[in-house]
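Removed: one protein chain of the complex. Kept in place: all other protein chains.
Moving on, here comes subunit A:
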């Protein structure tokens, strides 16, 4: 798995000082980075799809973590962005906590059976692991974040 993961996420997918004023602003800024990285063809359209998913039920899973995600025609390659925010954001989280850790998952429409989709599924499962969450919270550098996610 690690071989594929190295192509899946790199320093371009990590932001440690996201200065966002609210949930929507955070998603928009991260969508724009995905467009710059070449994973999303239209940041605004992707952002819209993510917000539509967000409107169904919150993706604030508790523990100060949110995992906004969307399957969107604007995604050209399934990937994710990791961000820590400079200020905690309101996200209507399951446990009421404000969010300062965001995993934004971008999924291409035809991703069924896709290796990257599998990695997002694995990553989602690991968010239930207290040790993984503690390590991610402590990570202060891009390298540290990548190492934990790729482990």
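Simple rule for what comes next: a residue touches a chain if its C-beta (ideal position, glycine included) is under 8 Å from a C-beta of that chain, and two chains touch if they have at least 3 such contacts; residues count from 1.
Quick note on the criterion: contacts and distances are computed from a predicted model.
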{"item": "Name under which UniProt lists the unshown chain, selected from \"Amino acid ABC transporter membrane protein 1 (PAAT family)\", \"Xanthine dehydrogenase family protein molybdopterin-binding subunit\", \"PTS system IIB component [Lactobacillus acetotolerans]\" or \"FAD-dependent oxidoreductase\"", "value": "\"PTS system IIB component [Lactobacillus acetotolerans]\""}
{"item": "Omitted-chain contact residue, chosen from A:53, A:98 or A:150", "value": "A:53"}
{"item": "Residue of A:26, A:40, A:105 or A:149 touching the missing chain in the full complex", "value": "A:105"}
{"item": "Contacting the left-out chain in the complete assembly, out of A:71, A:98, A:137 or A:150", "value": "A:71"}
{"item": "Touch list for subunit A against the chain that is not drawn", "value": "53, 56-59, 61-62, 67, 69-71, 94-95, 105, 107, 111-114, 117-118, 120-122, 124-129"}
